[in-house]
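With one protein chain held back, the other chains of the complex are shown just where they sit.
And then chain A:
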Amino acid sequence: MNLEKVIFGFFVLLAATLNFGFFIGDISNSELHSEYELYAAVVVSLITTVLKFGDRTQIGAVHLATSLVADLQLGTAAIVWVYADYVSSSGLDAHAMASIVSLSGGALLANLVSVVLLVIETVSFHRR
């Protein structure tokens, strides 16, 4: 067992689960989506990205790419939230909430790819 692999797997999975937890629920109902959960998803996603830095293998490069996509989507979702909450005159309405949740849905897809890659890596590790 490798502690580095444990930490890596932990964060990759945590990013996906937090993202999923935020995403699930009626897309336009703001009461079903917690801002703290989104915040946690962004932070964990950033940590995952940095953990993937410096791996020069092909699978490492795809890992990093998926993480960057997740960061981009989650970051955009957070910015849309802040804009709707503090700047926009209409406030955090159903339209804003739908776009936030759908952005996090995109990030969820990227995170799922990341998890799939992790599984592939683990399986192929045993082959060698």
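By our rule, a residue touches a chain if its C-beta (ideal position, glycine included) is under 8 Å from a C-beta of that chain, and two chains touch if they have at least 3 such contacts; residues count from 1.
Going forward, contacts and distances are computed from a predicted model.
Taken from the listed names "histidine kinase", "NAD-binding protein", "Cbb3-type cytochrome oxidase assembly protein CcoS" or "Protein-export membrane protein SecF", the protein name that UniProt assigns to the chain not shown is "NAD-binding protein". Annotation: of A:46, A:68 or A:98, A:46 touches the absent chain (contact as defined above). Contact residues of chain A toward the unshown chain are 35-36, 39-40, 43, 46-47, 50-51, 53-54, 56, 81-82, 85-86.
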